[in-house]
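Have a look at the structure below, then the notes.
A single protein chain has been removed from this complex, and every other one stays in its place.
Note that the chains take the letters A and B in the order they are written out, and that residue 1 is the start of every chain.
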Amino acid sequence: MSDTIRGVLPAPQRELADPSLGEVVFDVDDLGVSYNGKPALKDVNLEIYKNFVTAFIGPSGCGKSTFIRCFNHMNALIPGAKIHGTIHYHGADLYGHEVDPVEVRKRIGMVFQKPNPFPKSIYDNAAFGPRVLGMTDDLDGRVERALEQAALWDEVKDRLKASALALSGGQQQRLCIARCLAVEPDVILMDEPASALDPIATTRIEDLMHELKNDYTIIVVTHNMQQAARVADMTAFFSVERGEEGQRTGILVEYDATPKIFTQPSDQRTEDYVTGRFG
Amino acid sequence: MSVTSLRAERPRGRVSSGLFKAFLLFSIGVGIVTLGTLLVTVVAKGYKYLDLVLLLEPPSADPQIAGARPAILATIYLGVLLIAFSVPIGVGTAVYLEEYANRDRWYNRLLEVNIQNLAAVPSIVYGILGLAFLVRGIGLGRVLLAGAMILTLVVLPTVIIAAREAIRAVPDSIRQAAYALGATKWQVVWRQVLPAATPGIATGSILALSRALGETAPLLLVGALTYVAFDPTILGDFTALPVQIFQWVARPQEDFRILAASGIIVLLLILLTLNAFAIWIRNRYQRKW
Partner (left out) sequence: MATQEVTASAVRLRATRRRWGEDVVKVVLALCALISILTTVGIVVSLFLPAIEFFRDVSLWDFLTGRTWAPLFEPSHFGVLPLVAGTILVSLCAALVCLPFGLGAAIYLSEYARSRERKILKPTLEVLAGIPTVVYGYFALTLISPLLQDLGIQEGVFSALSAALVMGVMLIPTVASLSEDAMSAVPRDLRDGAYALGSNRMQVSLRVVVPAAISGIIASFVLAISRAVGETMIVLIAAGGQPNWTFDPREAVQTMTAFIAATGQGDVPTGSLEYKTIFAVGATLFVMTLVMNLFSIRLVRKFREVYE
């Protein structure tokens, strides 16, 4: 194999991420998710490393969005959703006895596929998280730092009171990222953050991921393989398994350093997917 | 090749089609003509006594000096109390049903059916409820507060239904974003959902208020007297504008008929203002998600 990733792009110039050097942030053991008794995802085992960008890729319906929503208790908002197995966050059981979703979400933030700013001003969007969590000291400073980290400050600093809905799609998504950063999380989850954006805005989001990973741990779901190849240190490939009665359940097929997934995958299914033979 | 005629269908078909369309137009016409006639006759008749006397003077046996002041004041008081009672309870119920209640539980579904049914109960039955419980039962008596409380119950189902629609219209993505930032359920409701739903709730409440201010039957049973010559107080005897109109209509003398028409003009103007206000709110503030 050459140093282009499957002839699509030149391999990014960065140090090869070595999993053995990373501190474990999430330890996922035999995780499964079912909706009203129907399994959507099962038998997932992996570890997420600190300050890495980890990508979840796979065909649609393989449970990657379901999986990422386990990390911040967002599946709890869906009636009938049940989690089996465990996730340990810095050693603590994420679904343990009396765990408070608010505490979880304080530390583990999320950016959604379609930018969803609140119908309020730019300032109020960024300030919402700190306000509800009681972090109201130096609110102006927090807002400014969050917008700077999201590479949006220069564009909006003169119109913080303007409505967030007047921003372009790419700017709105960066505002959503800023909103998430304002509460100073430990981990950022991104569920297809650029799929609703144009290519230029997408590139800016990807550049942002590179910068942010120095301070945060990032997990990103993407259906775009090239994006995973560009941004991720570790990649997890999910696929669909068909049961006897034809039900589809998501499973984790392979999880490794990104270059390895794309150039020397261990599993035939992974190779079929990344070479475009299916999916 | 012969050219097929594309002319219209056989005459018989055309006649029946024409008759049908005429019937449809007549159906619309009946309503509109009646509305027009009603408005024209009321204004033409009541215009004569539409003056400050009507607004500022109490009623009297002498139609020349009779006014509707206690009735107008009472209608305004009723309106204020109505909003103060029905909006918090109605919005609270709507929030409970939309954000907190588990749809699978039988008691929540019963609650929904109950509200739909209450919306269709004749308003006079609410009057009976008020008579039995408030006036006689707990001895509140025939006072304005009793009237306000009963009208609140009449109007509550409508407010609940309107508030539910407004809350439902707020996209789920807003809630998801707020939850993901660590907000509790109440924080999400209070800080995001309700502010976004406010224009819809305001419009619905004002329209419901407008309907309630035109109600007469429940007030009759709860003790709105037809002859009140002094300004109303919340815990005193009272009347209301529709009741006053009713009293004047019931008198056979022509002068009182004219007074009734003037009273109707005032009532219609009040309702028109409220409705226009509600629609203005909707057009100005309603967000297209």
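Operating definition for what follows: a contact is a pair of C-beta atoms (placed from the backbone, for glycine too) under 8 Å apart; a residue touches a chain by one contact, two chains touch by 3 or more.
What you see is a predicted model, and the numbers here were worked out from it, not measured in a lab.
Asker: Of the listed residues A:53, A:70, A:94 or A:197, which contacts the missing chain in the full complex?
Answerer: Once the missing chain is taken into account, the touching residue is A:94.
Asker: Which one, B:206, B:267 or B:281, makes contact with the chain that was left out?
Answerer: In the complete complex, the chain left out is touched by residue B:267.
Asker: Touch as defined at the start, partner being the missing chain; which of A:47, A:155 or A:186 qualifies?
Answerer: Final answer for the missing-chain contact: A:186.
Asker: Which parts of subunit B face the unshown chain closely enough to count as touching?
Answerer: 9, 13, 16-17, 20-21, 23-28, 30-32, 34-35, 37-38, 41-42, 45, 88-90, 92-93, 95-97, 100-101, 111, 113-118, 120-129, 131-133, 136-137, 153, 156-157, 160, 184-186, 210-211, 214-217, 220-221, 242, 245-246, 249-250, 257, 260-261, 264, 267-268, 271, 275
Asker: At which residues does subunit A meet the chain that is not included here?
Answerer: Touch with the absent chain occurs at residues 89-92, 94, 96, 98-100, 102-104, 107, 184-186, 215-216.
As a convention for this text, only the chains that are shown with their structure count from here on.
Asker: For subunit A and subunit B, what's the span in angstrom between their mean Cα positions?
Answerer: Each chain's C-alpha centroid was found; their separation is 50 Å.
Asker: Residues of subunit B touching subunit A in their complex?
Answerer: Going by the criterion above, the answer is residues 102, 104, 171, 173-174, 176-184, 187, 191-192, 196, 287.
Asker: Which of the residues in subunit A end up touching subunit B in this complex?
Answerer: Contacts found on subunit A: 72, 74, 77, 79, 101-103, 105-106, 109-110, 112, 114, 116-119, 128-129, 131-133, 176, 179-180, 183.
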